[in-house]
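Omission of a single protein chain aside, the complex is shown with its protein chains in their original locations.
For chain A:
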Amino acid sequence: MTETIKKTGISRRNLLKTGAAAAAGTALGTGVITGFPTIWAQNPITLRQFGTGVSNLNAIAEKCKADLGITLEMTATDSDAAAQRAVTQPDSYDIADIEYWILKKVFPTGVIQPMDISRLTYYDKIVPLFKTGKLLPDSVIAQGTAPHTVGYVEAPGEKTFAKGETGWFTMVPTIYNADTLGIRPDLVGRDITTWADIMDPAFKGKTAIINVPSIGIMDAAMIMEAMGNITYGDKGNMTTDEIDATIDFLIKAKQDGQFRAFWKSFDESVNLMSSGEVVIQSMWSPAVAAVRSKGIACKYQPLKEGYRSWGGGLGLAAHLEGAQLDAAYEYINWYTSGWVGGYLNRQGYYSAAMDTAKEHMSADEWGYWIEGKAAAGDILAPDGTVMEQAGAIRDGGSFEERMGKVACWNSVMDEDRYMVRRWNEFIAA
């Protein structure tokens, strides 16, 4: 007898991959960066990179080969597999491309070596969000695993994270974004301003949240707090009482018929929204773009409580040394030098070194994606299709408006074992 279950999930990054592959050709043709040392071409170096974020972007590997002569062998995994591989097979990779909450668990096991910031050419261009936790001087530091809390160590060999900025950087940030609720503006019939709106009785049976426990619980926490039911000590690291309160609340809402569905994969969220089964739900930004590309109105609605954010970066494996280590630094410096940043920004993600990325984007692209201005001309996707018409304004506005209002970062809780058990109760209830 054969087992015929197949995995259908498309993660937001897998989605990128398709677009990225299509775009790779064009991207190569426009290669303009020169002036990088090409010593690696004579003495071929291969770096093995695995992980969740940029490892899905073949265009980056091809561009890296062209610019540096370094061959990148990329393996894309989902975040859970990435976490485990980072710890259990430290010799199987040279560069770990992981999210910050994974780093928090992985770094103390000693498989990642910190980077000497004096060797990072563009270190001073990295946005302060990753150094101090504040994008703007008056920003409030978000809850959860904020990248700056796991960004530094005092010295190589240290297993605990430093309190503030030091000369040793654990990971160079690469890709990050702010997530919020997606809505069907044509069907909700009113202004949506807060996470609590998803619990409005008017939307009974027309809402959905993500059924991935570690992310779903955060969305639920944003909703709970917005409704004034509870104030969490740290949404990213709840106590068992807080978990109980959150799950009990979800169970009650489920039994009252508030939710139409709980989605697990990217395509499910797109279908729920585009078919009109759901008018307000947890969503990822490429999913919003996918709904819109069908000609259906969909908005990535900014909410007054702020965003739930996620971010990843590149870390160096502990075993790297000599020429390989030099090449890894070379790669990371190339990475932050702008081309990749522009590429990511144009996909709706954010690059860590904004100033360098700017040089690789047209003024209109920069205005639309980063400054929150109305697009002067059509905004094109990397594959050349029109993503937004002239005149469009990005949901949530500028980079500073969006990333300046992060309420919590994706994280892993100390009580995650208990949390998953309770989450299963919610799904079974």
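What we mean here is this: a contact is a pair of C-beta atoms (placed from the backbone, for glycine too) under 8 Å apart; a residue touches a chain by one contact, two chains touch by 3 or more; residues count from 1.
Throughout what follows, contacts and distances are computed from a predicted model.
Participant: Between "Cytochrome ubiquinol oxidase subunit I", "ABC transporter permease", "Altronate hydrolase" or "NADPH-dependent 2,4-dienoyl-CoA reductase/sulfur reductase-like enzyme", choose the name on the UniProt record of the chain that's been left out.
Facilitator: "ABC transporter permease"
Participant: Touch as defined at the start, partner being the missing chain; which of A:Trp195, A:Phe259, A:Trp366 or A:Trp409 qualifies?
Facilitator: A:Phe259
Participant: Decide which residue listed in A:Glu73, A:Glu154 or A:Glu277 touches the omitted chain of the complex.
Facilitator: A:Glu277
Participant: Of A:Glu268, A:Glu305, A:Glu330 or A:Glu388, which residue touches the hidden chain?
Facilitator: Within the whole complex, the residue contacting the unshown chain is A:Glu268.
Participant: Please identify, in ascending order, the residues of chain A that touch the omitted chain?
Facilitator: Considering the whole complex, chain A reaches the absent chain at 1, 3-8, 80, 83-84, 87-88, 105-106, 109, 205, 208, 211-214, 254, 259-264, 268, 271-272, 275-277, 412, 416-417, 420-421, 423-425, 427-429.
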